[in-house]
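A single protein chain has been removed from this complex, and every other one stays in its place.
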Amino acid sequence: MSVLTVDEKSTSIQILANRYQEVRDQSMKLCEPLQQEDYVVQPVVDVSPPKWHLAHTTWFFETFVLIPHKKDYQVFNEQFGFLFNSYYESVGKKALRVERGFMTRPTVMEVKDYRVYVDKQMIGFLESLQEMDHELDRLLELGLQHEQQHQELLVYDVKRILGGNPIFPAYQDVSPRNVSENNENTLPVKWLSVGEGVYDIGDQSKGKKFTFDNEHGAHKVYLHAYEVQSRLVTNGEYLEFIKDDGYKQFKYWLSEGWDWAKRQESKNPMYWFLIDGAWMNYQLVGGLQPIDMNAPVTHISYYEADAFARWKGLRLPTEFEWETAAKKYSADVPQKANFVENEKYSPSKASEDNYQFFGDAWEWTSSSYMPYPYFTIEEGAIGEYNGKFMVNQMVLRGGSCATPNNHIRHTYRNFFPAHLKWFFNGIRLARHI
Amino acid sequence: MSVLTVDEKSTSIQILANRYQEVRDQSMKLCEPLQQEDYVVQPVVDVSPPKWHLAHTTWFFETFVLIPHKKDYQVFNEQFGFLFNSYYESVGKKALRVERGFMTRPTVMEVKDYRVYVDKQMIGFLESLQEMDHELDRLLELGLQHEQQHQELLVYDVKRILGGNPIFPAYQDVSPRNVSENNENTLPVKWLSVGEGVYDIGDQSKGKKFTFDNEHGAHKVYLHAYEVQSRLVTNGEYLEFIKDDGYKQFKYWLSEGWDWAKRQESKNPMYWFLIDGAWMNYQLVGGLQPIDMNAPVTHISYYEADAFARWKGLRLPTEFEWETAAKKYSADVPQKANFVENEKYSPSKASEDNYQFFGDAWEWTSSSYMPYPYFTIEEGAIGEYNGKFMVNQMVLRGGSCATPNNHIRHTYRNFFPAHLKWFFNGIRLARHI
Amino acid sequence: MSVLTVDEKSTSIQILANRYQEVRDQSMKLCEPLQQEDYVVQPVVDVSPPKWHLAHTTWFFETFVLIPHKKDYQVFNEQFGFLFNSYYESVGKKALRVERGFMTRPTVMEVKDYRVYVDKQMIGFLESLQEMDHELDRLLELGLQHEQQHQELLVYDVKRILGGNPIFPAYQDVSPRNVSENNENTLPVKWLSVGEGVYDIGDQSKGKKFTFDNEHGAHKVYLHAYEVQSRLVTNGEYLEFIKDDGYKQFKYWLSEGWDWAKRQESKNPMYWFLIDGAWMNYQLVGGLQPIDMNAPVTHISYYEADAFARWKGLRLPTEFEWETAAKKYSADVPQKANFVENEKYSPSKASEDNYQFFGDAWEWTSSSYMPYPYFTIEEGAIGEYNGKFMVNQMVLRGGSCATPNNHIRHTYRNFFPAHLKWFFNGIRLARHI
Partner (left out) sequence: MSVLTVDEKSTSIQILANRYQEVRDQSMKLCEPLQQEDYVVQPVVDVSPPKWHLAHTTWFFETFVLIPHKKDYQVFNEQFGFLFNSYYESVGKKALRVERGFMTRPTVMEVKDYRVYVDKQMIGFLESLQEMDHELDRLLELGLQHEQQHQELLVYDVKRILGGNPIFPAYQDVSPRNVSENNENTLPVKWLSVGEGVYDIGDQSKGKKFTFDNEHGAHKVYLHAYEVQSRLVTNGEYLEFIKDDGYKQFKYWLSEGWDWAKRQESKNPMYWFLIDGAWMNYQLVGGLQPIDMNAPVTHISYYEADAFARWKGLRLPTEFEWETAAKKYSADVPQKANFVENEKYSPSKASEDNYQFFGDAWEWTSSSYMPYPYFTIEEGAIGEYNGKFMVNQMVLRGGSCATPNNHIRHTYRNFFPAHLKWFFNGIRLARHI
């Protein structure tokens, strides 16, 4: 437990209160372009209604901060605990995930009132604190990081809601940008090499900086010499795979991926449409438009990423290879990279000075999502955070165009099942030397 | 083709224009208590979003009246034809029924604008007419009857959307009425008898009055002597069936119904909840409240209606028995019966002076929905109206508390698959003499 | 209860015992061409393994005759009651229908031993009787009729088991017959007319002859004047429907049928294959062979029968129209018709002297399967016989090439759900005059 002078204390708490407000405002900002109707629906089970994201992140602060820590706190609405809980089975009976999109009440307005109420209570609570307890600090930070995760999901889900509509409404209406209609001018690929050796993996801060539980357990791994490409695979390169009948040749595919592709009739990245002989894609900014062949391919499943790599005679890196290469070739997270603050909501073309390790698109790795050595599960409901999902998921690294820029790190582990395509992901190729 | 004087013409057309406005206004009136969010969702495939009902009925007038008949008519939005078409496959590719609840755009406001636009065009069109062509008259009437059908569905669907929400929001907030908590004061049943003989069935008007295509084909049926009860089965009577383990005894059930009940874990009417030992139900007016034991049971499947009748040692009437008894014992449709104008949205307790043939609850008959002799399908898209559904559906008769009072007749045939419960239906028992 | 002299008694009982043996032997005869392996499997839920048919019909006699009526009867194997029960839920927990095809034990040999044991016991029991009780007589007859129903199912199921195998093994190997490869020589159709009037329907024997419970309730129906065709629709005629894009035009189809056909990718009768431009079909006798264009079309769903009729501008008859026409134009069941004794196991080409009302193929009617007036359910397990299925099934009339010739009558009502195709069915067209 830290001992601070009064001034240090007030400064530290003020910083936290400011950060709280900033993160919370960003959620509302992301929703500004939405119509009331867009907040409500859940077109597939993996998507949550925007309204639900707004309420669930608020519920987190009410349940884990205000109720246990604020004296005489008055719950906003007793029923919200039931309605806006997610996977935290310890806390109470959760509403079925599949039913989220049918809950027209509470209304969007009531959910916004809920946010205003909880925010006011939280700020009041923070200002009333004499000193910041480490436990509480960690909890608040977890709540904010949790909200940032949901901000990212919000972008995916809004894209799915609008992009799944046959009339393709844009999230933001701007004139479509100039796009490269072929890959003649694609930035050439370089190979970034890493030598054989034992490397440190995972959060090395010993609790000094916030990291998620799944990054804990700093440990060593042995890597054989390898190299990774200096940029992400482009739409143009992926189209070559399609044109070479990549989707029709069993030899490139995992058996499960082959069956999945047949069952889904999956023949291209999500949001791609072949219209009158021209390849178009749906973008949040500008709606339906020609595909930029120089931009990174995104919205593909792990199966497709793996098949593409096999077609190339290459492979995906492991998450350990990725982390080690990123530390070597992109020692700092470049704040100018294509994160959500960029408001582009789509991966950008690679440039000479950026290897695209951060932002643009989460990079599929060939590592399944498993606990690190020494991983432990925290006590109580918070313990349900990440460890519950450590089976049948693949790790992705590096953040995307929907990630807040202060939310990502070299050790950050994202994870999704192999078949999901609706989030911003991409491919970086690797090979052993 | 009728020949009218100018005055007669204008009167006749003015009446039609008034009726048009009245029916169209009623759709909007039914939606007044809704929140924006309630318009959008589709919790099960049988339900349509209220927004969709408002747009689809408007699309009908635009597609079948304005486009073919109004000179220089400007379509409101080309995409609406695709989005708000229903089963009319001839008219164009329809949006998948299961996807209706994910279409957040066009917004509710745009749909309301669509209605205003089409209504203005329709009134202008009607007023411009010199004389009313029979074909057009029939088409307009079909459009209005079609809209009334959707008004009825709207009430069911709103009940499903609100009543399926775990916080049970009321559609209208009034103090719950006094309810009878037992069936001591239930009105005694009388038996209404009909003698053996040949009876006329179906629309006898020879096209003079509007009826649906499925009522056409006036014909004769032979009925053996029978009688039907003088009122609908009550909640109290149905509860006796439950308490007598009616749901647990195979001998009362159709094999398919038994499997269905097990699969659905169906153990009571829809919207019934046993809470702390007391039977409650959800009502549009007043929300969750104790069940009125004297009111008619409603929201049951055909399987349950049939099982109940078997448990009683009785049976359901055929649709021919129903029609013949209704003509004899309720020669006129009583305008004071419990129709949608009553704004009760729930079946009422029986009274001495009303045999409940009309209003309250659609009565399950033991007739499957098949074409009458001489039934023919009209040419073109309109021909898809009713005949497409003549398999694996059961006929219901008499209208409900959600039916407009000028929409029902003795010969009206409603139909639903045997497993559906979300609409207002009920049981009238019958037996041979 | 009848009172017979000793001689009459012994004669009557001897006749019954002979008939018992004859029916039981026929089940074994039908299985003779099978390999051990063919007895075991259940490729779709509607099919039962031949072994199961053999055991289930035996279980019927053991359970309903020997156990309650034979003194000191020793059950063959206590577990068989559980394994070989079907829908008779009153009698005991039944093995799940979907699991029938995984029960490799008891073996075929044990099931045959079971039959031998029960037959010996039954013959012994019959011979020990002093007089034949009416109740028992009825029960025995029910058991035999039940076995004949299963013999018919056995033929369908064997065809499905062998015909679903990619190597198309024949049930009987004979040189394929000469077939007509076009419909040039198809027998011309005549129209058989019936006048308007009130007709008797159902079993008129007042219990003197055996009929199933679903035929009981002799009653009157009013028929408007109509006519039916003098033969069944041929393969050649059906092929014209296919060639005219009948499967691709929504206007001919029931909405449910259209969805079904799309979902099933159903584009032709079952067992039809277009191989190198030639239409082939699988037949029990001879295996895969060219389709005989003059033979009746068979293995179609109700949806297809209905769509075909609509394409022709005609309709299917009701079951009452069928029964009345059959009584008028085929007063006796022609013993030379194409029944199972014919060992052709496939519908035959029509001939001048046979209107094909009986044998060849069960004729789809437009009547759904509902109880007749005065229908009652018998007490006890036997009561589960036919009434349990009176919803969402269509009636078929007249028997097929898999029906025993002494099993069919004018009043016999068969029934199947609208989507099933694996049994021998066909189309007779009708129209009002």
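Quick notes on this structure:
By letter and in written order, the chains are A, B and C; residue numbering begins at 1 in each of them.
Keep this in mind: a residue touches a chain if its C-beta (ideal position, glycine included) is under 8 Å from a C-beta of that chain, and two chains touch if they have at least 3 such contacts.
Worth saying up front: this structure is predicted, and the values here are computed from it rather than measured.
Here is the thing to keep in mind: the chain we left out touches A, C in the whole complex. Of the candidate positions A:29, A:120, A:336 or A:388, contact with the hidden chain is made by A:388.
Summary of contacts with the chain left out: across A:31, A:144 or A:221, the touching residue is A:221.
Among C:103, C:123 or C:218, the one in contact with the hidden chain is C:103.
For the chain missing from the display, the contacting residue among A:81, A:163, A:236 or A:257 is A:257, taking the whole complex into account. Touch with the hidden chain on the side of subunit C covers residues 35-43, 51, 79, 82-83, 95, 99, 101-108, 161-162, 164-167, 169. Looking at subunit A, the residues touching the absent chain are 87, 89-90, 198, 219-222, 224, 226, 250-251, 253-258, 302-303, 306, 310, 315, 366-368, 370-371, 373-374, 377, 383-384, 388-392, 394, 418, 432.
Here, only the chains that are shown with their structure count from here on.
Taken as a graph of touching chains, this assembly is arranged as a line, each chain contacting the next along an open chain of partners. Farthest chain from subunit C (centres taken as the mean of C-alpha atoms): A. These two copies of the sequence, subunit A and subunit B, are related by a rotation of 180 degrees on CA atoms, to the nearest 5. One simple way to say how far apart two chains are is to compare their mean CA positions; for subunit B and subunit C this gives 39 Å.
With centres set at the average Cα position, the gap from subunit A to subunit B is 47 Å. Rounded to whole angstrom units, the spacing between the C-alpha centres of subunit A and subunit C is 60.
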